[in-house]
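Only a single protein chain was left out; the remaining protein chains are all shown in position.
We call the chains A and B, going by the order they appear; numbering starts again at 1 in every chain.
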Amino acid sequence: MMQKMMVLIQGDFVAPRFDLATEVLMVQFDKGNVIGEPKMIIMERSSDEALCQMAVEENITDIICGGIEEVHYNFLVWKKVAVLDAVIGNWRKAVEKGVAGTLSQGEILHSNKDESLTL
Amino acid sequence: MEKATTDRICVQVFAKISASISHEIKNTLSIINENAGLLDDFAHMAEEGVGVAVERVHAVTKTIAKQVDRSNIIMKNLNRFAHSADNYVAHGNLEETLALVVALTDRQAAMKNITTTLHCPPDIAFSTYLITFESLVYLTVLALFQASTEGSTLAIEVEDETPKITICFTVQSGAAHPFANYPDDDQKALAEQIAASCRIEENQLFLSFPCAVS
Partner (left out) sequence: MTTIERNNLKVLIADDEVEFASTIVTRLNLRKFAATMANSGKEALAAIEQDPPDVLLLDLKMPDLDGLEVLASLKENHPGLAVIILTGHGSFEAGRQGMELGAFDYIMKPVDLNLLISKIEDAFQSKGKQSEKTDGKSAV
C-alpha cells in the first residue's frame, strides 16, 4: 500500500519542535521506494493544530518530527498515523531511513557518519 | 465610537457569516457528491443487468439540481453581503436588506428550530453605513436566537416613521428574559455609528434609526 510521509523540517534538520515547525516535506513511497517528487510546503506561521489538520486532509500515514505535545501525538495516533517523534538530525537522512522503514522513535542521526544512535 | 472599532466588529461578522456559509456549501457538496455516487451505482447495476427504475434516476438528478440551486442562493447571499462594503454610506431597499440578513441567519435558526418571519413595507429606502447596519441586525438576530428556547418564533416588523425607521423584534419564546444581555458592547458600537437607539418592552425590542445618516 502506498504510504505518505510528512516530515517537519527546519533548515537541514528535522524541526526540533512540532509546534514551531513551518516547513513541511511530503513524500509518497511504496515498499521502500519514493514515488514521484517530494512536495515542500512553507506555512505562513507555525501551528500544531494546523499541522494535525493538514496530516488528516493529506491522508498522511507516517510523520517524522522532533518534540511533540502529548495531545497532538495522541490525536495523530488516533487518526492511525505512525508518529516517529523525538528524531534528531539531518532530515534527508531521516527521510531515507523513514522510507526504508528503519527509522525509530527517538533516533539521533549523525550527519557525517553512516551509523546512528538509537536511544 | 472609533471607526476602527466598528470596522473590527464588521470584519468579525463577515468572518462568522463566511464560516457558516462554507459549512452550508460543504453540506450541499456532500449531497451532490453522494447523489453522483448513487448514479454511478445505478450505472454499475445496469451494466450487471440489474434493472433500475427510471423514476429513481430522475429523483437523483432532481436532488442534484435542487442542491445546485441551494448552493447558488447561498453564494448569491454571501456575494450580496460582501458588496455591502463597496460604498461607505449606501442607499438601499430596507426589505431586501433585512431579507438578506434573515437569509444569512437561516442555518442558525434551523439549528434551534426557530421560525423567523419578516414583515416590511416594500418601498422603504434608506441611506446608511450599510455593512454596519447589516452587522447590527445580524448580531441582534443571533443574540435573540441564543436567548430563545428551541421552537421559538422571531417576528421582525418594520414601521416607517420618516424621518426615522423602527424595526420591532418580537420573540415568542419560553425564555424568561430574551433581551437580558442586549445590547452588548459590539451592538452598542454599531448602533452608535448608524445613530440607532434601542428600547425594550417585555418580549419586544425596538431598534430605531434615521432614514438617512448625516
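Heads up, the rule we're going with is that a residue touches a chain if its C-beta (ideal position, glycine included) is under 8 Å from a C-beta of that chain, and two chains touch if they have at least 3 such contacts.
Keep in mind that this is a model prediction, so the values were computed, not measured.
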For the chain that's been dropped from view, list the shown partners it touches. A, B
Of the residues B:6, B:67 or B:170, which one touches the chain left out of the display? B:67
Per the definition of touch given earlier, which of B:29, B:125 or B:180 contacts the omitted chain? B:29
Which subunit B residues touch the hidden chain? 22-23, 26-27, 29-35, 37-38, 41, 44-45, 60, 63, 66-67, 110-113, 150
Since one chain isn't shown, list which residues of subunit A touch it in the complete complex. 49-50, 52-53, 56-57, 71, 74-75, 78-80
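One rule holds for everything that comes next: only the chains that are shown with their structure count from here on.
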Compute the distance, rounded to whole Å, between the mean C-alpha positions of subunit A and subunit B. 44
